[in-house]
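Every protein chain of the complex appears in place save one, which is left out.
Each chain gets a letter, A, B, C, D, E and F, in the order it is written, and its residues are counted from 1.
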Amino acid sequence: MKLKPLEDRVVVKAVAPMEKTKGGIYLPDTAKEKPQEGEIIAVGPGKHSSTGDIIKPAVKKGDRVIYGKYSGTEISVEGEEYMIMRESDLYAIVGK
Amino acid sequence: MKLKPLEDRVVVKAVAPMEKTKGGIYLPDTAKEKPQEGEIIAVGPGKHSSTGDIIKPAVKKGDRVIYGKYSGTEISVEGEEYMIMRESDLYAIVGK
Amino acid sequence: MKLKPLEDRVVVKAVAPMEKTKGGIYLPDTAKEKPQEGEIIAVGPGKHSSTGDIIKPAVKKGDRVIYGKYSGTEISVEGEEYMIMRESDLYAIVGK
Amino acid sequence: MKLKPLEDRVVVKAVAPMEKTKGGIYLPDTAKEKPQEGEIIAVGPGKHSSTGDIIKPAVKKGDRVIYGKYSGTEISVEGEEYMIMRESDLYAIVGK
Amino acid sequence: MKLKPLEDRVVVKAVAPMEKTKGGIYLPDTAKEKPQEGEIIAVGPGKHSSTGDIIKPAVKKGDRVIYGKYSGTEISVEGEEYMIMRESDLYAIVGK
Amino acid sequence: MKLKPLEDRVVVKAVAPMEKTKGGIYLPDTAKEKPQEGEIIAVGPGKHSSTGDIIKPAVKKGDRVIYGKYSGTEISVEGEEYMIMRESDLYAIVGK
Partner (left out) sequence: MKLKPLEDRVVVKAVAPMEKTKGGIYLPDTAKEKPQEGEIIAVGPGKHSSTGDIIKPAVKKGDRVIYGKYSGTEISVEGEEYMIMRESDLYAIVGK
């Protein structure tokens, strides 16, 4: 990734998760207004606290994350679509 | 729970409480616009104060909590529905 | 009370005050858009200052308080109706 | 006054000032949209600064004050009407 | 002036400035939506910084000042009209 | 200039810049919604940080500056028109 996000911004590549139902059958997640899953591609240095110190991001490159469907801004880099958003727009890291 | 909430976010599993009337009969809580009861499934590390320190969450995994009916965002993990919200959206812990 | 409020929240039980007129006759307070009187049932640990310290609440369990008629959220616990609100929604303590 | 205001709130009893014209004749202040004059009946302990310290109120019981006509909330205590408002809603103290 | 302004408020007496044109003829300033000129009659002790310290006002009694035409609140004291406003509503001091 | 701006305000005299086109011909800037160029006539002492310290202005008397066309307030001093605005309304200093 040739983009270096500024402040507490992150570049995310959306992924289409397969959901597993209770009965064990995988169903694609179609028309639901659910949060989006993605992979962190690049992370900024962090934002400044009100006293001017850097607050380091809690996510790192390669993390799987959940974020609001309408968060951030679309950006295309070398023909690929990404989202760039503030770290505070990320809800959670998806553990392995 | 494979979700690790970020900042002061919590993952909550809604529960359908049975209310006990004064006379001792249990009634399901139907059409009321009341706060929702749930169980804390996962807790983030806490948010940053304006000076950059972490403020530790006051709730922990397994706590029964009360939160606003319209707080947070729905999220589905492995076929189960959860809510993810800020700790400040939680009103109270339900003691045992 | 099995509810433990979070942050600077308080649980209040509304009471119907009897007002005494100048001439000494008691009249129920009927249609007036006046603040509400209640009793503090439970108090949270307090909110955080911007530097992360806890600011202790100034009210305690058993205090009679005055609060805005439209403050807070209704909540029912074991068949009883309560209000849960921020301490800053309370106007005053009613002395004895 | 049995009310103990919380934070930086004050209880004020409105007074109807008689205005003296330049020519020396007293006229009641009738239809004007002017600030209101009142007497401080009770004062809260003060509000918290962003670092959590108490900022002491600058007014005290018995002070004559000027405040915005639409500031605060009406409250009746033992048949008497008062206003409860934040100290920041007070414009000035009326000196003797 | 019997009014003692609170916080960073000032009492101002509006004055009707005579403007001097480039050619040297005085013209009254009539229908223009320009800032207003006035004289400081009384000054409050100053406002609190976010850490609770007093920030002393930069103006003093007797200063000629310029302020927004729609700033502050009209107030009448002993038959005279004044304006009461925050010091931050003042644009500049008019030097002699 | 007899005006002494308060806080971080500056008095600016608008100037009508002549723009040089790429081909070297000067054209007056007519109907464009572009920022305005002006000269700093007077500078206030600076604004207070949230902790109460003065933040010194970065501009000084005589600086050529660029500012938003709709920033600040018109003011006339001895028949001359000026603008008074906050230093934060200035975009840039024009170097020589």
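Assume contacts are C-beta pairs under 8 Å (C-beta built on N, C-alpha and C of every residue); 3 or more make two chains touch, one makes a residue touch a chain.
Just so it is clear, the structure is predicted and the values come from calculations on it, not from any experiment.
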Subunit F residues touching the chain left out here are 19-22, 32, 34-35, 49-51, 53, 55, 58-59, 65-66, 68, 87-88, 90-96
Note that subunit A touches the absent chain at residues 2-7, 9, 11, 42, 44-45, 48, 50-52, 73-76, 78-80, 84
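Following the convention adopted for this analysis, only the chains that are shown with their structure count from here on.
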When each step joins two chains that touch, the fewest steps from subunit A to subunit F total 5
Leaving out subunit E while keeping all other chains fixed gives the grouping A, B, C, D | F
Sorted by label, the chains bordering both subunit E and subunit F are none
Taking each chain's mean CA coordinate, subunit A and subunit C are separated, in whole Å, by 42
Expressed in whole Å, how far the mean CA point of subunit C lies from that of subunit F is 52
Within subunit E, the set of residues that touch 2 or more other chains is 50-51
Contact graph of the chains (line, ring, star, complete, other): line
